[in-house]
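Note that one protein chain of the assembly has been removed; the remaining protein chains are unaltered in position.
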């Protein structure tokens, strides 16, 4: 199902800030060189193969500058665009198109970059496996809402949105809380009933302790493929072990994804989807 | 000279937004598992070699959450940190350290990532050359001020800050303006006298036209090394050609930097410094 | 465990807006009648029995106006204050105390009001029962973070924080989605693995359908006590039925709480905790 | 005369904040269960008798999410709606209606709640009396503009809007200022000529002192009905006493209103209109 | 009595916006030319005679940039400073002083400009007269709170703060409302009892009509001195006419003030205090 684009107040806030960041002092070049009544046509073109993401926010950039701009989306969000494909066409005053070009591209390139790398990870999952590729909270400050959407466009799933959405007991919590069982008990007693209780474990001893304490999900942190496989077997062999969600995380690379999925984890979380995605190559071609 | 950290109102705005993005619903896990009066000590540690950047904003993250936190910076901004080096130590309530951990890391990892890749480009410039490595406006929406600072920490220079800071006539302006000479004339007539007039050129014919029109700087766009070298020779051989700033841009890779510098360009602009810098690997270790 | 007070950026935003709402035009009366160098002492006093909540934000109101104000909290958040008890003492310039009085009281009265009514519901749960009293999303726009905290101070628990935190399939979703099973299947396929899947049911047929579809939690909507009891029995008698969370909601009154808890529901959600809590009676007494 | 709805920038700010509060993480349930192209029809229905208030802001909630939504108001602001009456109909994408449902209801229920309780107080004024029922500054932080509007919709009047709008010398001012006469003299000397000078009095001695000092209005604080009646007689019997505004405040209940009006006060101010109004019961019914 | 400085949230908002307006791209010159550890001393000096206003906000500008700055105010707000007098001294890092210089000066110069011109009008009132000089709503958008404060520092009084603070029926209201009596009746029926009812009149016929309708105050608009004097006589000769506030407005010049005061108006309102006050000449001298 096509994910909903983030709500307008969230988008407008990001767009307005980005425009102010670039245009607080006006656009010297455009104002000097382009007549105010000159119309033009802008085409966003993929300059390499990519997964399309962010076209609605690109349109919004231009509409925020000038309500009379007209635009047509050529490809659905999440679609694969081959190099050279036109993604979006925008028609309006040349000054508007030039003033908004960089902001619109910066957004589309980042979002498509996240979607594209996500798709690569998702495609590495063997077709019979039901393993999910999910994001983390390692997102760009201020842009989490866009990056999580981009992960969905790339075929990935989202992890919890923020620290208030779900419980995930990590190593540093264990340091401060004093042990796995204690932490899980406290979490179950305090957290909303809507949240599963997930606990990070680094070895099989911690894994057993967390299971005994009744964790609903386990994050297998920084384990190699063999250890992950053993962990999965251990969990699944326990009564009710089928209902435990198993997440592999830490040191994930594209190469490991197939093995991890084959091992039977439910979720592979990849910080790099958002913290290190290279920008997708998109250009804006102007004609008059 | 050590660059000034961006002004506090700019920083606080970014920090507050990032904290709200992660903490609007509170921190379920920490609240449930960690006692409110428990103190702890956090150490930011480099997990790979990197150029340090962003420690002042990491401190600010924790101070914004709790004014009584105490912190010590272990390395200067822009310094090289080897894997395993402690960068910053923060002491305070464990709840505060856990609640701010991810936001602080997200900022430091991104900023150090930009500084580190910038340093790699800067180090690729031969030692005798005076060529600058500079950023572009291809920055993360909302974080330009941080990323430009990170480029400076990495030894790079900044290009113009925004569209209102200086004139740069690009290909799309030429489409809308109708020719190089016309555009440069208009720019000179309208732009502030504090701004040089830079014009993008894609071939030697455009280059000659821009020089004849009196451009102060030329952006040599998407030229290969040989063409760049020829362009430099042509410009420098003209009377007054020594005073023309020459910028190479488009398709820049680390491998090309030495050749471009040797060719004699003044500036190499690299979008990848900000749009595709991988996150630097920094961890927060907690002890109680 | 004492709940953490919401993060400072969230609090400051609320405090600043409230102060601007009341002080954008200055304080005519205080400026005219009170000398600028006059000091005074303010005591917040409970004028009826109440559960204390919001004193940290009351202090923040005065500190935002004048950093030199000094204050002492007399009662812990969540404590029972008998009529006449001093809750908070603030010392500083009389002008500051008078200018901030109403804003501070408005916040403390509302938050203590929510905590007090919550405590009343919590106290109605029989002591052996483990049933939770929880809030809903029927909170005051802009103040959800404060009201959820107040519910915790009153001994209640929170439901999900926002629409992005967890899945709760309600009647209107069923209308648009076309059936319980379909909706639950879609939710399981799309939602983060950290979220349980809760589904609202209005009768035993829907209940059976939701259980068959694998819901993790059921919201028993607008059922009378007898029907709730039967629903609980039905669920618990199924294999694995002990692990299903059962939430009673709709038309909850204080009088019904004991019966619902006795029936064995895990959660009773009460919109009135936040949408209709009467203000707690707190006064500010000034002395010079 | 129908009161103007608050100015759009004020409304949009409240709406956007409320939407972000609920939708910062998206709408998991709706996105998972409802197809993006599914249209639906929402009807706001009164579930008990109430005074309608806030329908324009409910429309605005949906329009902010999706400009293509169409809506029809079925009842005028301030009208009496009987249980079961349709108040507002909204047509658009089902996802939009579901995402905005709670925010729209929270606003309408609160505003209608204030209007409804206000109307009850206003209706308790005998028909020949010209006594006003007015609000206080005991409003919800951040929502004063909506609650004052709701009071007007309920047939009440507003007191001063903020501390900078008019002078009201209260008990704590008297403590800090040193006496009624001094305070009134200072207020007259300093306050804008557009503001009347009102002074709170707790007994007949203070009342006399305030009259002698030339107060334009008196707030009779926490007096019982008999004392209020005597206060009114004393004031009206003095030369010019007809022009003194008399406000009864403190401990006002619905039962006392008729007696206070009969006693001849001009204004009865009731904090409970805004600080303790129960939410009006309004539901949103969805059809496809 | 010294007026209170506007509340911190109002001030911080103005200061932060002004700093961001000037520093969003950093301070190129200072960063390049001044060492980060260089300390310096800044003195604000009056370069012409002026009424001091705004020093607290100037301090705040520097404190916002760097909490370690130390400053000393040399003259009280509202004091007369002769040319060459030191007003404020600030000690801290040279980079901070240079980065904040222009913003601080822009604020102090504008506020002192308003205070200085106000004082000139106030001084033109004959010493026995009790006529007030007041501002209008013709203030700088976004800075009303500062300009109203500056008027008070200059010895003037404020008119109503905003459209919601008090009733002033102007010519355009009369056009839309249909006559003086009708408008005054409606205003009395609807406006808060704390607000006097003021009506603008342009001639003696309107004046009589407004008096008959019971206006509390009259704005004598664009009348020459003789007509004003006659208007005053007419009003004062009526029973109760002593209690009517008379405001002269429109076309007020410094030369007319004495005559208008002598004529007996209570209030002279002068738009030029805020819309056309020349900037006061203040310099910042730096020493190291």
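By written order: A, B, C, D and E. Residues from 1 in each chain.
In this section, a residue touches a chain if its C-beta (ideal position, glycine included) is under 8 Å from a C-beta of that chain, and two chains touch if they have at least 3 such contacts.
Worth saying up front: this structure is predicted, and the values here are computed from it rather than measured.
Under the touch definition stated at the start, the shown chains contacted by the missing one in the entire complex are A, B, C, D, E. Only one of the listed residues, B:147, B:161 or B:200, touches the absent chain: B:161. Of the options E:4, E:71 or E:106, the residue whose C-beta touches the omitted chain is E:106. Contact between chain A and the absent chain runs through residues 15-16, 19-20, 23-27, 30-32, 35-36, 64-66, 95, 99.
In the full complex, chain D contacts the hidden chain through residues 1-4, 6-10, 12-13, 145, 148-149, 161-162, 165.
In the full complex, chain B makes contact with the omitted chain through residues 1, 132, 134, 157-162, 164-168, 186, 190, 192-196, 198, 217, 245, 247, 266-267.
What we mean here is this: only the chains that are shown with their structure count from here on.
Comparing mean CA positions across the assembly, the chain most remote from chain D is B.
Of the two chain pairs shown, A-E and C-E, the one joined by more C-beta contacts is C-E. Each chain gets one centre point, the mean of its Cα atoms, and the points for chain C and chain D are 23 Å apart. Computed from the mean C-alpha positions, the centre of chain B lies at a distance of 44 Å from the centre of chain E.
Within chain B, contacts with two or more other chains are made by residues 21, 23-27, 30-32, 99, 162, 165.
A complete topology is adopted by the chain contact network, contact being made between every pair of chains.
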